[in-house]
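Right after this comes chain A.
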Amino acid sequence: MNALVKTICTFVTSSIGRKIIVALTGLCLVLFLAGHLAGNLLIFGGPEWINTYAHGLHSMPEAALWGIRAGLAVIFIIHVWLTIQLKLENHAAREPYVFKNTIKATLSSRYMIYTGLTVLVFLIYHLYQYTLRVGYDPAQFTTFISDGTVETFDVYKMIVTGFSNVWCSAFYILAVLMLFSHLRHGVQSIFQTVGVDSRKIRPFYNFIAIAYGAIICLGFISVPVSVLLGIIK
Partner candidate 1 sequence: MAKTLNLTLKVWRQENREAKGRIETYAAKDIPVDASFLEMLDIVNEGLVKEGKEPIHFDHDCREGICGMCSLTINGIPHGPERQVTTCQLHMRKFKDGDTVWIEPFRAKAFPILRDLMVDRSALDRIIAAGGYIDVRTGSAPNANNIAVEKVKADAAFDAAACIGCGACVASCKNASAMLFTSAKIAHLNLLPQGQPERSKRVLAMMKQMEAEGFGNCTNQYECEAACPKGISVDNIARLNRDFMRANAKEGLCF
Partner candidate 2 sequence: MINFPVSDWMPDAKIPSGPIQDKWSKYKLESKLINPNNKRKYTVLVVGSGLAGASAAATLAELGYNVKCFCYQDSPRRAHSIAAQGGINAAKNYQNDGDSVYRLFYDTVKGGDFRAREANVYRLAEVSSNIIDQCVAQGVPFGREYGGLLDNRSFGGAQLKRTFYARGQTGQQLLLGAYQALEKEVAKGHIEMFSRHEMMDLVLVDGEAKGIVTRNLVTGEIKSYAGDTVLLCTGGYGNVFFLSTNAMGCNVTAAYKAYKRGAFFANPCFTQIHPTCIPVKGDYQSKLTLMSESLRNSGRIWVPKSRETAEKIRKKEIKPSDVPEEERDYYLERKYPSFGNLAPRDISSRAAKEACDDGRGVAVTGKGVFLDFADEIKRMGREWIDGQYGNLFDMYEEITDDDPHETPMMIYPASHYTMGGLWVDYNLMSNVKGLHVLGEANFSDHGANRLGASALMQGLSDGYFVIPATLPAYLTTTKPGAVTTAAPEFKAAEDEVKERINKLLNVKGTKTVDSFHRELGLIMWEDCGMARTEESLTHAIERIPQLRKEFWENVRVTGTADGINAELEKACRVADFLEFAQLLCYDALNRQESCGAHFRVEYQLPDGEAKRNDDEYAYVAAWEYTGVDSLPVLHKEPLTFENVHLAIRSYK
């Protein structure tokens, strides 16, 4: 047991160990995003669909809901904490060049921390807006689903209202573009970090990363864009 605890301690403080944790937490976030996008796209099915979905989520037992949220938050915090820590170390290890140049490292790989931090800022705002629903008085955002039998919060209206603000939409779009960059490097990077990468298969992972990033990015952008264009109202 002692050996195990010791190993775990050294693992989670080691360079590779922390990288692996970043990759695994990143993977969880990647999966969450896929689910979240699927949920969001229900908006194109009309108010009924998305509100039913949101209601369904909220009718989970409190404990489960908060359990999932807490899990997500922990994963997120670990991801952010470790990446910031690694970044600080990396920064300290480098002596800057007067003449800077790069052969191969992609922009997205070099700006991970900045794209990540943008997403972080976005998320704080996002939670403030849509999860805490600050500024959306429940009294004005009530609707009925299941053929008018169930009363619930009108997520559809909230989103339409929110994205009707051009600045709000612009920020979302910007953040999601940053997220694309983050995923473009992040997703293929997971494979390398956990050691299932090789020269031969790398192009395939790159394809997955770009395809996944593009789907997520276009998917999320489609919502504010549709609102602004009046496709969803």
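Just so it is clear, a residue touches a chain if its C-beta (ideal position, glycine included) is under 8 Å from a C-beta of that chain, and two chains touch if they have at least 3 such contacts; residues count from 1.
On how the list was made: all candidates are chains of the complex that A comes from, given by their letters.
Predicted, not measured: the structure shown is a model, and the values here were computed from it.
Chemist: Out of the numbered options 1 or 2, which touches chain A in the complex?
Modeler: That would be candidate 1, which touches chain A.
Chemist: Quick one: in the complex, what on chain A touches candidate 1?
Modeler: 3-4, 6-8, 10-11, 14-20, 86, 89-90, 92-106, 109-110, 112, 185, 188-189, 191-199
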